[in-house]
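Only a single protein chain was left out; the remaining protein chains are all shown in position.
By written order: A, B and C. Residues from 1 in each chain.
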Amino acid sequence: MATTIRLQREAFDAAAEAARMTHGRGEVGAVVTFTGLCRGEENGEPIVALMLEHYPGMAEAEIARHVEEARARWPLLGVTVVHRFGRIVPGEAIVLVATASRHRHAAFAAAAFLMDYLKTRAPFWKQVETAAGEVWVEAKAADDAAAERWSAPPRREAAK
Amino acid sequence: MATTIRLQREAFDAAAEAARMTHGRGEVGAVVTFTGLCRGEENGEPIVALMLEHYPGMAEAEIARHVEEARARWPLLGVTVVHRFGRIVPGEAIVLVATASRHRHAAFAAAAFLMDYLKTRAPFWKQVETAAGEVWVEAKAADDAAAERWSAPPRREAAK
Amino acid sequence: MKLLYFAWVRERVGKAEEQIDPPAGVATIAELMAWLARRGEEYAYAFENPKVIRAAIDRGHVRADAPIRGAREIAFFPPMTGG
Partner (left out) sequence: MKLLYFAWVRERVGKAEEQIDPPAGVATIAELMAWLARRGEEYAYAFENPKVIRAAIDRGHVRADAPIRGAREIAFFPPMTGG
């Protein structure tokens, strides 16, 4: 399987990443991409920029572990995860998850799964820069709940 | 909301379509794209090409109706559906669904919903061309079941 | 009224469309299929298993018990396989 995991400061080209994943692979019938973008405002307040901090080393390892878990759950032919860090301005992409499979359900499910985990388990922290100053983004209970839905009952028990 | 629905014989550029949908829209935080590709083999048999027949007029209307339903169900900021007809060779894209929203769940759900409906309700028919000749693709029960999951109980009752 | 045929229904009937004028007793999609099936062996072949054939009236999906009165365009086709 084609797997790409990259953390970088620079902007990326989502289309080129997805194309690289499927190039010359005749078995691929479905490609799903998720692109997370920096919005121009948060709670009605204009955003100047986002600053993304990460834990180098652990971030790559956590993402790789979840990509392996996705591969174990669904018959994937390709997975690409690109996550930026540093300063990101409105309209720019923050994260790309792209998945390829023979059929659409695996590609959709794996992309949603990886995004739910990136939101809650990958060691990244967002700070919003507004005209009034900087403030750390608070984790959302809704994101925890979304990640939790992927825990099968036996695994959830084992984790307790 | 930015809506694009297009049926065409020509190949399309999925990335350009998605970029057009979000260009200059600062509220967009999540973009999901689904690309359906022509595989190189089916049941172990190499495919020479797919021939897609459609019902002009009805196909556009059916897709538009389902895009409206998606907009009613989720807070979308953009929807793009491009579906090809005619002859398509392995590796080429057949269909693109792209959705944009503030948050990822709406974008993921709307894209999956539209694909499930396109598979089962949009008037397109696929014929596979192999070295041995042409054969019409049979509808899959799994696709009907996938589309059925979007029917809320009261609506399902009403449809019976 | 105008009839349209798609995919293998079109191939079996041997044409993509035609104008027809069914007798007054043919009131529903199911009855229209039964009437068509008696028009010749190509129609008999196309409509030999009407349960698997889908229909649209004026470009909207309908069921076999839908009345055809007033329809301008009726289409018959196999289950869809788009996407």
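As a convention for this text, a contact is a pair of C-beta atoms (placed from the backbone, for glycine too) under 8 Å apart; a residue touches a chain by one contact, two chains touch by 3 or more.
If you're wondering where the values come from, they're calculated on a predicted model, not measured in any experiment.
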Neighbouring shown chains of the undisplayed chain, as defined at the top: A
Touch with the omitted chain, as defined above, among A:A11, A:V89 or A:A139: A:A139
Touch criterion as defined above, residue of A:A61, A:V89, A:A132 or A:A145 at the omitted chain: A:A61
Residues of chain A in contact with the chain not shown: 36, 52-55, 57-59, 61-62, 83, 94-95, 115, 118-127, 136-139
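Note that only the chains that are shown with their structure count from here on.
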Farthest-lying chain, centroid of Cα atoms versus that of chain C: A
Chain ID, smallest distance between chain and overall C-alpha centroids: B
Interchain centroid distance [CA atoms averaged], chain A/chain C, Å: 48
Rounded Å distance between chain A and chain B, as computed from the means of their C-alpha atoms: 23
Sites on chain C at which at least two other chains make contact: none
Numbers and ranges of chain A residues touching at least 2 other chains: none
